[in-house]
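Just below is one structure, and these are the notes that go with it.
Omission of a single protein chain aside, the complex is shown with its protein chains in their original locations.
Presenting chain A:
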Amino acid sequence: MNNLKIKVISRNPDHYQRETKHDIFKAPQKNGGNEDPLRHAVEYTRALNAAKLERVFAKPFIACFDGHNEGVGVLAKHPLRLSHLLSGARDGQVKIWRLSNRKCLGTIQAHNGPVNGISVDASVGEIFTTIGQDSQLKHWNLPEEFDGDLSEPAHSIPLQFVPHSISHLYNSTDFVIAGEGISVWKLYRDSPVTTYDVGQNTVHSIRCSPVEASIMAGCASDRSVFLLDTRQKAPLTKMVMSLRTNNISWNPIEAFTFIAASDDYNVYTFDMRNLKSAKMVHHGHTSSVLDVDFSPTGKEFVTGSVDRSVRIFRANGSKSREIYTNPRMQAVLSVAWTLDNKYVLSGSNEMNIRLWKANASEKLGALKPREKAALEYNDRLKKQYQHHPQVGRIIKHRQVPKAIFHAAKEHKIIHDKKKRKEGNLRKYAKPGTMPHVSEREKIVIGTGFQNE
């Protein structure tokens, strides 16, 4: 029949094959067609694989900086130079490290006793200040091009008391020292500009807020945390807990939030405006938490404790996201989160500073676009399936050393017992005599000063 129109699928191979071996392969696409009926199972499989691969590639330990002769009690980041790190040890030595090639640029015998604090100002960054147990306050030059000659301080001031902590005010060269009372100093001056009296107890930590220029928070050995304002003459407010707070860190993004690392194995997030209760309780450590530092994004923080582990928490999560341990690492005395948000440093009792990745399975270095897209897809899958039992158990699981595992188990038994006992007491008490007090309110014993 002549009036027959027949069309058959005929594909031109040139449209489907590449022309030269330097081109990329052509992948034919089906636009707007039906979805794959097995897409749910495929996505679940990919999420499971993503979770497993994350654990396979989770190798957070990068390097160990050794050289100190005593436990590293203080770590100070340089706010303007990403790869410079200052560390102070318990024998008075201060070392300056360049993190990018993992070298020690110089060593200074700064003090005759332990170095209690090091601070660099965020405005100019050419001078760093150290305080030591020998009641000395010393300023040192730290030029950009380091030639290693730093035997003499630029300026040295003897103090009347033993200073325990130092912190520079936001964006200025003024700094605050805490020891007996709190004093605000100007650079190169021999006496403080202002002093504050927060009681007879030693103040062993003071931190200036990186957002609000005049707010400071500190902790004293009477188990209190207090707030100061440089614009006021008297301290603002104070809050007492049942165990001592070791250190404080301000959230660099949210102006009113700070976290306190406490001796009762927890870390508490407080809102400056309402110190009557904590915002959040972060538990996980099995011994006193000695130091805490926020990441520059303000979404996560790192803690170091006497139980020989470094934990990374999310700011809004009560359980830790990561735990880093090392068989050779003893009590972690100081931690720092580098300002490019990628690394975490820990200084410990056994004279070493360790450099870890903040995201344990992150691939460092420049990523090709396809690599990056694949990793982002995997991250999204893990996030989507984190509540699925099989995928979630892989994502959450971390291998912890035996000591921490057993200690955590024991603490859980104690905690459960307390809860059960409280529940029983409430059950058999007269209704209304035992109101529920939330965990966050329980830890604050009192607020305000004696004379208020």
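Here is the rule we use: contacts are C-beta pairs under 8 Å (C-beta built on N, C-alpha and C of every residue); 3 or more make two chains touch, one makes a residue touch a chain; residues count from 1.
Just so it is clear, contacts and distances are computed from a predicted model.
Trainee: Absent chain per UniProt: "Protein COFACTOR ASSEMBLY OF COMPLEX C SUBUNIT B CCB4", "BING4 C-terminal domain-containing protein", "3-methyl-2-oxobutanoate dehydrogenase (2-methylpropanoyl-transferring)" or "Dynein regulatory complex subunit 5"?
Mentor: According to UniProt, the chain not displayed is called "BING4 C-terminal domain-containing protein".
Trainee: Could you tell me which of A:17, A:160, A:316 or A:438 touches the chain that is not displayed?
Mentor: In the full complex, the listed residue that touches the missing chain is A:17.
Trainee: So one chain is hidden, and I want to know which residue out of A:31, A:100, A:399 or A:433 touches that hidden chain in the complete assembly.
Mentor: Considering the complete complex, A:31 is the one touching the chain left out.
Trainee: If the missing chain were put back, which residues of chain A would it touch?
Mentor: 1, 3-11, 13, 15-18, 25, 27-35, 37-38, 40-46, 49
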